[in-house]
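For this view, one protein chain was removed and the others were kept in their places.
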Amino acid sequence: MYVAVKGGERAIDNAHRLLAHARRGDPEVPELTLEQIKEQLTLAVDRVMNEGSLYDRDLAALAIKQARGDLIEAIFLLRAFRATLPRFGASVPVDTAAMSVARRISAAFKDLPGGQLLGPTFDYTHRLLEPDGAGESAAEPAAAPADADAMPRVTDLLASDDLIEPSASADDTEGPARDLTRDPLGFPAERDLRLQNLARGDEGFLLALGYSTQRGYGRNHPFAGEIRLGDVAVEFFAEEAGFALPLGHLTLTECQMINQFRGTATEPPRFTRGYGLGFGHCERKAMAVALVDRALRARELGEEVRAPAQDEEFVLSHSDNVQATGFVEHLKLPHYVDFQAELGLVRRLRAEFDEAAARAAQNASREAAE
Amino acid sequence: MSADHDEEPLLVAEGLTRWYGRNLGCRDVTFALHEGEVMAVVGESGSGKSTLLQLLSMQIEATAGRVHYRMRDGVTRDLAMLGEAERRFLARTDWGYVHQDPTLGLRMTVSGGANVGERLMAVGWRHYGRIRATASDWLDRVEIDVARMDEAPLTYSGGMRQRLQIARNLVSAPRLVFMDEPTGGLDVSVQARLLDLLRGLVADLRLSAVVVTHDLAVARLLSHRIMVMRGGEVIETGLTDQVLDDPREAYTQLLVASILPP
Partner (left out) sequence: MNAPIYNFAYLDEQTKRMIRRAILKAVAIPGYQVPFASREMPMPYGWGTGGVQVTAAVLGPDDVLKVIDQGADDTTNAVSIRKFFVKTAGVRTTTRTADATVIQTRHRIPETTLAEHQIIVFQVPIPEPLRYLEPRETETRRMHALADYGLMHVKLYEDIARHGHIATTYAYPVKVDGRYVMDPSPTPKFDNPKMSDCPALQLFGAGREKRIYAIPPWTRVVSLDFEDHPFERYRLDETCALCGATDSFLDEVVTDDRGGRMFVCSDTDYCEGRLADGAAA
């Protein structure tokens, strides 16, 4: 006798216990600490902060541990937490020109004021797996202070000769900066919302789109004008105090792309820009954002929109991996009612088809008999 | 060919001008089109004829000048003053637009019947049988085999697609049809058949039309009047036969002379 299945609640509780067990792994092996994740898996922590849209190393490390290393799951955890936090307001725009620089390179010039500072980078490593090599960097590196004053931005150098389009400044926009998480995104979207969307967008998705522009799908002739990594001060303007209060420091990665120049009948030719910014050390992400940012500016720069990376609705609607994974994985939820409905139709159409075929066969045999 | 001139004109252009930055699209185009009248706009590429067609059909905005159209209710309206809803309604009912490339004027993955029926459904027809019957009538009229009405135009030949596009436009009984090189890109023999069809339909339905073409033979076959353009300017206008047989302007003479004798 069939009894309707019950016990969904118990099944879920058991599944959660099993998950906790799997998360811990072999109890003989020492448990991961948040400190270990924070200190030694820094780049994973940086990615989770970026796409989780929350600058908190400890929470990001916790999310990574709780998610068993699944970074998108960790990003989701951080986002869900972020959604509960109260909002004080917006900081004063951070001044990346005043960054305490740990790494700074430019592909556009051989040498430049402040020099090419390689910093901690994988760029020139040989990608050889080194089972014993992990501890090689035990020695303290020599500390050379980077003088912020002597490191002007490459784009500022070009701008002083009026060779690059002026950067939109905070004073240009009317009213306070819009907030992607407070107002629903509509199309066409302005650059501030686009950049917010890209900043928290999936690194893989944006990397692929940026790559596609280089391969001809909306090519915009990029040069890495400057990539810099370091700490910037964050300040909040307090009405009561009448001045900006320092809140602390963030580590940021900034990428300025110099792109295809253009001019019009009335405007002299200048280079155009693409911009990318991210928490922590995230060059690949910042560069991808800058490439896609420039591609999405096609409309305002009067370029023909033909490639996926230039298609605002396509890029901005699919960049959020929390949304993407939610919808893709929701296919695991029961859909048997909808499926039942489809089954019904297909069976009916099938019956009609078989009927028609049988009639045709009958007619054919009747004609053959005649 | 002649046409009635005793009514108010259907379409009036006044000083129509369009600049693209520093480049001239077209300048100071003025004419009046009456019901049942077909005007050809001829010229080489870059003459401004395509710009003119886009201006008249409200696809682009004029830099200067006006276009007036006499609506079905008899009231003449300045098209620039129409709201978006009115504009879309006009484009879907009282007007037709035949693209040179039929894939631009069709839904390629939807059946031929649905392509023709869409305008009917857009204005509220809700009887499948009647929509289908009307669509099939029109397919027949443009000489498309009705047995193929449930196939998508992806499977049709170039000539068939073009005829489908024409049917799709005419099903709503428009009074004005814009045509952009309607036979361009088709084989010569297919062209002749299509032109014949168009000529018949235009006469039977008393359509007004503005036909852009670089082919003077098309102009001669389809139009009552002709407007010759070059570099964005109108060089010469007049009755088609008169202009083509006895061109006044040097450029027109050159154009006519450059056609190889048949």
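The first chain written gets the first letter, and so on, giving A and B; residue counts start at 1 in each chain.
The rule is short, and it goes like this: a contact is a pair of C-beta atoms (placed from the backbone, for glycine too) under 8 Å apart; a residue touches a chain by one contact, two chains touch by 3 or more.
Only a predicted model underlies this, so the values are computations on that prediction, with no experimental measurement involved.
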{"item": "Options A:95, A:130, A:190 or A:313, residue touching the unrepresented chain", "value": "A:313"}
{"item": "Candidates A:38, A:82 or A:191 - the one touching the absent chain", "value": "A:82"}
{"item": "Subunit B residues touching the omitted chain (full complex)", "value": "84-85, 88, 92, 107, 110-111, 113-114, 117-119, 121-123, 126-129, 131-132, 150"}
{"item": "For subunit A, residues in touch with the removed chain", "value": "2, 4-9, 11-12, 58-59, 62, 76, 79-84, 86, 181-188, 313, 317, 322-323, 325-330, 333-338, 340-345, 348-349, 352"}
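Convention: only the chains that are shown with their structure count from here on.
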{"item": "Chain centre separation (subunit A, subunit B; CA means) in Å", "value": "48"}
